[in-house]
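Read the structure below first, then the notes.
With one protein chain withheld, the remaining protein chains of the complex are depicted in position.
In order of appearance the chains are A, B and C, and numbering begins at 1 in each one.
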Amino acid sequence: MASSAEEIKAHLKIYYMVFGALAVLTVVTVAVARLEVSIGMAVAIAMFIACIKGSLVACYFMHLISERGMIFWILIICVLFFFVLLLLPVITQFEPAHSGLVEAV
Amino acid sequence: MLAESTYGAWFPPMLSEHGGEIDHLISVVHWFMLALFVGWGIFFVYCLVRFRQRGGHKAVYNPVKGKISKYVEIAVGVFEAFLLVGLSMPVWDWYKNEPPDAGADRCEIRVVGEQFQWNFHYPGPDGKFGRTDAALIDTATNPLGIDWENEDAKDDVFSQEMHLPVGKDIYVRITSKDVIHSFAIPTMRVKQDSIPGMEIPVWFKVKKDATTAKLKESMTQTYPIDKIKWRRIRHHVAVEDYQDRSGQVVLAKGAPLGNNLEQGEKLINTLRESGHTELVLQPANPLEVICAQLCGNNHYTMKAQLITHEPADFDAWVQEMIEDRTAGSEMFEDF
Amino acid sequence: MSDVAIPHDMEPHPLTGMYNGKFGIWLFLASEVMLFGALFSTYVLLRVGAPEGTWPMYGQEITTGNQILNVSLAFVNTLVLITSSVTMVLSWAALKMNNFAKGRMFLFITFALAGVFLVIKFFEYKGKFTHHQVVLKEPLGVDGEKVITSKTDKGERKIAVVNGHAENFGTWEEDGYLLIHSDPTESHDHSHELKIEADKIKRATRWGPNASTFLATYFTLTGLHGIHVIGGMVVILYFVLTGASDWKKRPEKYINRIECTGLYWHFVDLVWIFLFPVLYLL
Partner (left out) sequence: MSAEHHHEHDLPFWRKYVFSVDHKVIGVQYTVTGLLFLFFGFCLMMIMRWQLAYPLEAIPVIGTWLSQSMVDADGVLIGDGYNALGAMHGTIMVFLGVVPLAVGGFGNFVLPLQVGAPDMAFPKLNMASYWVYLVGGIVMLIGFFVPGGAANSGWTSYTPLANIATTGQTVWLFGMVLLITSSLLGSVNFIVTTVQLRAKGLSFFRLPFFVWAQFVTSFLLLLAFPPLEAAGVLQLMDRLADTSFFMPTGLVVSGELQESIYSGGGSPLLWQHLFWFLAHPEVYVLILPAMGILGEVIACNTRKPLWGYKSLVYSAIFLGFMSFIVWAHHMFMTGMGTTLSTFFQATTMIISVPSVIILTCFIISLWNASIRYNTPMLFALAFLPMFAIGGLTGLPLGLTASDIHLHDTYYVIGHFHYVVAPGTIFALFAGVYHWFPKVTGRKMSEFMGKLHFWPSFVFINAVFMPMFFVGMAGVLRRQFDQTEQLQGAVVHGLTIMSSWGAWGLGLAQIPFIINFFWSIRKGEKVGDNPWEATTLEWAAPSPPPHGNFETVPVVHCGPYEYSVPEKKTDYCPQNVVMEA
């Protein structure tokens, strides 16, 4: 963690760079969405860009990059459970017994 | 086999082909649980007595070094794996992945739950379900909105009783109109939530000799009148006439013992005072479809009579239902 | 006030490298990840399971959100929120360098940008609530009707919808008709009116949360995010207003508080970074 005024000054430069990167990536993600790509591809690209942007914010604005191990572990567990919650219910949608969706009685 | 088929405080009668495996699994699990609990209980009680605080007795600081607990834990794990792989998964695999072949031999039924009744839709001899349309739904006469004008629907049967042929593959497609219900037949070891917006199939086979008529016969029992509680026999009927001292029939053959607690208790009293010491009773209908998922105010009344027939009788019932309906609609037209 | 001195209230704990407040806010953010995570899963599950022709709306040809949501407004909003994140961190950096005036200025800019975000959001919402849609039971062949054919297992199904964008779209007539005043053909011919029998209408709604599961998800996710923005604004404003006295008394404590607020604020930004492509672009 940065503490002295000099270190903070060095950080300021990083903040502006990150800001520039975020703005550029926002433009890129909108531009890519206009391209005619398959939905799977579009999701992959959009999520990839969003993850980069998210990591930039977390690492530099939230200083996660200079934190110690413990909080990482908690966040990793958290993200793991998030994916569990995301994926398992979706898998049920594709199970054979669930495929019998009906429109109306 | 059927002679043992009565209701009691352990398994209910088991009348489907696959149910035996489920019962077997439950029995094995319970023997396992019992063994574990007793073994463990003996150790527990021994400790409680042997190591109680008393003069001159001191606790020992160093932990006991035994591997027994580790072995027990491993054994428990291994046995659980066996239960899962060896006993549970085969049944479930069949229950989910091996539907009976479609064809004339498969009796297909559409089951639609609604607050608070079960609706059964049979495709009839052509094996095709007629079109349904939510716009045609009429709660009293056509809860499923079957389009009777539709060609496939001409020989369809709608019923609020479930009729099944014994010994044939039954293929039930379960859905719901409103909230989540659960289609449950305890005696068949069948349970499946009925979920609006989804149609989920379930299949089973009723044992060959498990017709309603035979079941009634086998469940006929003699009840000492002093031990009869109305609530426990409220779904039973008398198998013969019972008279009071004046010779008047107070409980006719085939009649239930009153429709509510007051009536029932009065009747039982009358019979006792008339000198009867025991009554021979049988269930009015031994099989039921019930709802296993809370579905609102009258959830508890959501049940349907389940009647099992010999296949020939079942076909006759289907014919009869079709004729009744067409006759009914003609009458309506005449009118 | 608690007069008991709590250890590690100010100085970092050797194990976590954080003082209590910072560790606490991180834990809180972990739970927020699960909160928004659950809503994202809801979005995915509903989208994957949506019957054909109903995502994002009845009668829309493409299956992405960008044709019914305003991408340009959201794009601007994304930039606004990112900027506010930068000013937040700049505020903390200024305070760290012992420049209170500058720190407070950046803090106030953050607050103002959050306000801008909400104002833009308001216009975006308003656009949705003034959009009307009538879903017909079957195509009627009227002007401005859009017919979409979708194929399901049970055969082809035609959906017809009439869309219109106006404050005063239509009224229910007493004789069982829906009279549409606005011009559904979008030809700007204001004399055009349309009368539809009520029982031929499946449903008539605004593009509010009840219009479709997509819009429901959109309003819930952005609404909850909006509440987080408002919560952040309240906290930031509090620290702008009380900053001077806090700074005099215990500058270190004040910096810590700004850092924790910042962590929360960046998280709000981070959520938006994911919301933006998921709702508006895909």
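Remarks
To be clear about the criterion, contacts are C-beta pairs under 8 Å (C-beta built on N, C-alpha and C of every residue); 3 or more make two chains touch, one makes a residue touch a chain.
Small disclaimer: the values here were computed from a predicted structure and weren't measured.
Although one chain is omitted from the display, it touches the following shown chains in the full assembly: A, B, C. Seen across the whole complex, the unshown chain contacts chain C at 1-8, 13, 15-16, 18, 20-21, 23-24, 27-28, 30-32, 34-39, 41-42, 45-46, 49-51, 54-55, 58, 201-203, 205, 208-213, 216-217, 219-220, 224. Touching the omitted chain from chain A are residues 70, 77-78, 81, 84-85, 88-89, 91-92, 95-98, 102-105.
Against the chain not displayed here, chain B makes contact via residues 7-12, 21-23, 25-26, 29-30, 32-33, 36-37, 40-41, 43-44, 47-48, 51-53, 57-61, 63-64, 66, 69, 72-73, 76-77, 80-81, 83-84, 87-93, 95-97, 114-115, 134-135, 137-139, 143, 177-180, 182, 184, 186-187, 189-193, 195-198, 200, 229, 231-235, 260-261, 283, 285-286, 288, 290-301, 303.
Here is the rule we use: only the chains that are shown with their structure count from here on.
Work out the mean CA point of chain A and of chain C, and you get 17 Å between them. Computed from the mean C-alpha positions, the centre of chain B lies at a distance of 49 Å from the centre of chain C. Of all residues in chain A, those touching 2 or more other chains are 101, listed in ascending order. Residue positions of chain C with contacts to 2 or more other chains are absent. Those residues of chain A that touch chain C in the complex are listed here as 1-3, 5, 8-9, 11-12, 15-16, 18-19, 22-23, 26, 29-30, 33, 39, 42-43, 46-47, 49-50, 53-54, 57-58, 61-62, 67-68, 70-71, 74-75, 78-79, 81-82, 85-86, 89-90, 93, 101, 103. Every residue of chain C that touches chain A in the complex is listed here, in rising order: 12, 15-18, 23, 26-27, 30, 33-34, 37-38, 40-41, 44-45, 48-49, 51, 63-64, 66, 71, 75, 78-79, 82-83, 85-86, 88-90, 93, 96-98, 152, 154, 262-263, 266-267, 269-270, 273-274, 276-278, 281-282.
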